[in-house]
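Every protein chain but one is kept in place in this view of the complex.
By letter and in written order, the chains are A, B, C, D and E; residue numbering begins at 1 in each of them.
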Amino acid sequence: MKLIEMNQAAARGLKDQNLTALLPLGAVEVHGDHLPIGTDLFLAQALTDKLEEKMGKENALVLPALPYGQVWSLREAPGSVNISNEILSGMIAQIGKSLEKAGIRRMAIVNTHVGNGDAMKMASRMLYDTSDIKVYLFTYPGAEEVIPKVCESPMPHKGYFHACEIETSYMLYLCPEWVDQSKAICQYPDFPEDFDYTPTPWTDFMATAVLGDAVSATKEKGEAIIERVVERMCEILGKEAIR
Amino acid sequence: MKLIEMNQAAARGLKDQNLTALLPLGAVEVHGDHLPIGTDLFLAQALTDKLEEKMGKENALVLPALPYGQVWSLREAPGSVNISNEILSGMIAQIGKSLEKAGIRRMAIVNTHVGNGDAMKMASRMLYDTSDIKVYLFTYPGAEEVIPKVCESPMPHKGYFHACEIETSYMLYLCPEWVDQSKAICQYPDFPEDFDYTPTPWTDFMATAVLGDAVSATKEKGEAIIERVVERMCEILGKEAIR
Amino acid sequence: MKLIEMNQAAARGLKDQNLTALLPLGAVEVHGDHLPIGTDLFLAQALTDKLEEKMGKENALVLPALPYGQVWSLREAPGSVNISNEILSGMIAQIGKSLEKAGIRRMAIVNTHVGNGDAMKMASRMLYDTSDIKVYLFTYPGAEEVIPKVCESPMPHKGYFHACEIETSYMLYLCPEWVDQSKAICQYPDFPEDFDYTPTPWTDFMATAVLGDAVSATKEKGEAIIERVVERMCEILGKEAIR
Amino acid sequence: MKLIEMNQAAARGLKDQNLTALLPLGAVEVHGDHLPIGTDLFLAQALTDKLEEKMGKENALVLPALPYGQVWSLREAPGSVNISNEILSGMIAQIGKSLEKAGIRRMAIVNTHVGNGDAMKMASRMLYDTSDIKVYLFTYPGAEEVIPKVCESPMPHKGYFHACEIETSYMLYLCPEWVDQSKAICQYPDFPEDFDYTPTPWTDFMATAVLGDAVSATKEKGEAIIERVVERMCEILGKEAIR
Amino acid sequence: MKLIEMNQAAARGLKDQNLTALLPLGAVEVHGDHLPIGTDLFLAQALTDKLEEKMGKENALVLPALPYGQVWSLREAPGSVNISNEILSGMIAQIGKSLEKAGIRRMAIVNTHVGNGDAMKMASRMLYDTSDIKVYLFTYPGAEEVIPKVCESPMPHKGYFHACEIETSYMLYLCPEWVDQSKAICQYPDFPEDFDYTPTPWTDFMATAVLGDAVSATKEKGEAIIERVVERMCEILGKEAIR
Partner (left out) sequence: MKLIEMNQAAARGLKDQNLTALLPLGAVEVHGDHLPIGTDLFLAQALTDKLEEKMGKENALVLPALPYGQVWSLREAPGSVNISNEILSGMIAQIGKSLEKAGIRRMAIVNTHVGNGDAMKMASRMLYDTSDIKVYLFTYPGAEEVIPKVCESPMPHKGYFHACEIETSYMLYLCPEWVDQSKAICQYPDFPEDFDYTPTPWTDFMATAVLGDAVSATKEKGEAIIERVVERMCEILGKEAIR
């Protein structure tokens, strides 16, 4: 069920349905030339739809996607929109508080942008202290099981990747109409020595926002990972949420 | 042009194109049983698309809609999501700051929810003081010229209407697929005597969130008003913005 | 009763008297050359005194006036003092919280400056959520009924007027000693095309802060409007407040 | 010169006159039964008028008094109004920022309530860092020289006194119309042992807010102290301010 | 007992022991050339140890010292570290809140730096309103009784002294290993006329941060004062705390 498609009578009944609210959370951020700026937003919406289908529509309440995220690392690149952790977490927490008034007791944030992690955590802890909503934080859970099996290119960095084999494969599977694979590049930038230990905008060391090998992306790789992610999210939500 | 559909190369060129960014701003709020909870969001997106077309796509940069707004008056109704002025204005202002980095100098907020007015003003003043972005605040400008000519039902209140002849007509024109006119009602609630002068949740005096006569809404009325609104927004933006 | 004139014994008895606290709220803002910078403050105090008298002194608790308000539009004019919405609303809300400790359950803000509207609303909503004080927001209620009948000059703008026929008439009736009518001017500035839609300091388009025709002001016009405003405030407060 | 009595033309000339702005700062706080709740406000206004006269009106710009102060210690007493340091200091600092726009370079806070000290310091440091206004903090400077000479009753506490011989004498000299000396009492409460070292509302140990011997107050004592205070404030402002 | 030396089992038992937590609070601030930058920190720790011993270890729970304080007056001197009142008070208050969870009901801040006074007060009032912890604020209580008896040099200022006879004597008694008395100086700077009444960094009028006569300091003077301070702190805490 999509919240924004419901009428007031239906909304009144939400409290009796044991629903898990799903909040797609993306970002507006440059992703090189083969992927659009809205990549994370498109992925968040498509992934949420997959999850809703898997859970069963009678178990899920899909919220409208929050398109804007925290993109500190690429904030200097024209086209990126950067929201502070304070504002982003505040909005997420207030969404949760309103859902509580509707009788919802579970909210999963279906996030596709690593940079949103801190704000999500802040919001979830605010809600932990001030509401009865249980918040799940999902950023592709389970992907780490499948990626080593299906991906061929080396990881560009132990903690980060971007617009690369992985993320492009997601797009080829979930939103192929937004990929121009003819412009895909393979880029392994030289990270500054101290990159992991001091704030470093990515624009300091690469002009095009691609971290890894986008050329080797395929729809099949995307499918393999995403299907496991969707399954994993259902496992985590568990039987209480998905009946 | 839609920002989220652009790639990085295109985004780099934004600074040379004299564009006006358009930010659709809606709300998640109950609108009775004949209109969906996402009414304001659907309207904001559709109205922005109309405006983009009228301006000429080469003059406009459409941003992803911000779905969540300030809905204090109906915050107690299950299904509504209420964001504080502080958080909402902060997010709008930060969007503006990021656009400035891309070389954008004009942003119009295409808003469809009256309750967002204070937050929009706060954001616009923050940006006035801290950026070179000129912000336009649009909440159906020009509608006031046409409404008295085409609408038949009396206004329920001098300052407020909701899910009524006017708003339902907008929906019938812009998003008819989301209207179930068979459930439209005509409701003129008894406002408390001091309603205009003291904070009063609308849920205090009506169970279904309809202020006015939704039954008399028609697509034609919506068209007459909306077309003038689109025209009026273009007039306000002026020749500098629309060449 | 004036709060600041009471002693501690009298204050202890406040809780048993079903009083409405009246907070005069003005601004320090230039009003051209025929009216003083303290115009809004003088008016707020005089209007509150009228209201107190009409209500009956046994029903009202007059607070000391808060002289400083939000004057964004004229903040650049030497002599204006501009307080942010955040600080102004915070002070009003804290006044309300303290009154609650004294057993007061009703506070009316008698405001004479349109720019204070947002801060007043913020304060009233804070108190709605955190206290048992009911807050009334009064900015010349009822004036809109009389103005079209007694005023002769056209309105300079649909939403704003300043130091004009209306406000000067108020002063001629309530505080004639502060008016130098020989310096009154009639000024209809050319508003920028987009004035209503983008933040625009008034100092951008007029050197002297007069919006309208101050020359046509008379004491009689002021009397007609103000007497209705006072009456209207009593009607709104209602029988529970005025016994 | 009183700011609120000036017109806009006069305000424009403020920048050329080397003026010191005087901000009377009081509090709304119970002062027993012989003094009114507005004692600190009345004193702040009267003291400022004395100072203006002594400085020469051509050297001073008197601002409207800020009536509300920080009254933590007596906040539980009905009739007291307590403003937080954050809000109070914010308002004072914003007043200073606006004066800077008018070309004022010196502001003296003429304070009569010890509890306002922290907020005044906070405001003055904010302005030190963000403006060119020099702020003077006056809470009866020089009084400490005269008090031991003219007062007869022992101090109730090394750091605090309230509505006592000293303050009542001030009132008898400056605002005798507000004193009902027939209700004056002499009260030396038993302070809790740890009073100086832990937050302790005064209402914990006395029902009537009098700390000291109000009975022994006289107009002559008040005159002796206040005249020295006025003189001392002029000395501190110095020749640059008073020509 | 030192909190950081305890294990979890011991911490579980804290709630049953009627303990007073002692928080040493210092500052990082230049103290001329004969005393180290950590003077206030060393003193806070040593003084707390003395107090713990006097109270009896079974009555005290010593917390790790907070080394950083508010040093506005010397913030411009290289080597000083200045923490804002807002951050410092927030940390102290949050320490108190956590102690409350461990069952502690009394916390004494053993402070050695006058500049921390406002933040301490803010923290203690926050805890007064939001916890059951009783907070004691100690900045050398009782010292004022002994100083006039044992010190020989005149006070440099009625309210301030720094790295002088008094403070150097404290160090000679408590931490002699950190004193290089061969570099002690006697310095009575010319305070600006308006020093007491307007924000004035000490670096404006003295290059070396010594206010008073460090040469006349002795261990014996330090001992006399400190022993009384320790005794006085015990008196204030009283029999309930020290059994």
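The rule is simple: a contact is a pair of C-beta atoms (placed from the backbone, for glycine too) under 8 Å apart; a residue touches a chain by one contact, two chains touch by 3 or more.
Please read all numbers here as calculations on a predicted model, not as lab measurements.
Visitor: Just list which of the chains on display the missing one touches.
Guide: Taken over the complete structure, the missing chain's partners among displayed chains are A, E.
Visitor: Pick from E:65, E:172 or E:237: which residue touches the chain that isn't shown?
Guide: For the chain that is not drawn, the touching residue is E:65.
Visitor: So that we can see where the missing chain sits, which residues of chain E does it touch?
Guide: 2-12, 14-15, 28, 30-38, 41-42, 63-68, 75-84, 86-88, 90-91, 94-95, 97-99, 101-103, 178, 180, 183, 208-209
Visitor: Using the document's contact rule, name the residues of chain A that touch the chain not shown here.
Guide: 72, 85, 118, 121-122, 124-125, 128, 134-138, 141, 193-194, 196-199, 235-238
Everything below uses one rule, namely that only the chains that are shown with their structure count from here on.
Visitor: Quick one: which chains contact chain B and chain E both?
Guide: Common neighbours, chain B/chain E: none found.
Visitor: Show me the overlap between the contact partners of chain A and those of chain D.
Guide: none
Visitor: Where are there more C-beta contacts: C-D or B-C?
Guide: Most contacts of the two pairs: C-D.
Visitor: Using CA atom averages as chain centres, what separation in Å is found between chain C and chain D?
Guide: Each chain's C-alpha centroid was found; their separation is 27 Å.
Visitor: When the C-alpha atoms of chain B and chain C are each averaged to a single point, how far apart are the two points in Å?
Guide: Each chain reduced to its C-alpha mean, chain B and chain C end up 31 Å apart.
Visitor: Indicate the whole-number Å distance between the mean C-alpha point of chain A and the mean C-alpha point of chain E.
Guide: About 50 Å, centre to centre.
Visitor: Would you identify the shape of the chain contact graph, picking one of line, ring, star, complete or other?
Guide: Shape = line; chains linked end to end, path left open.
Visitor: Chain pairs that touch, all of them, please.
Guide: A-B, B-C, C-D, D-E
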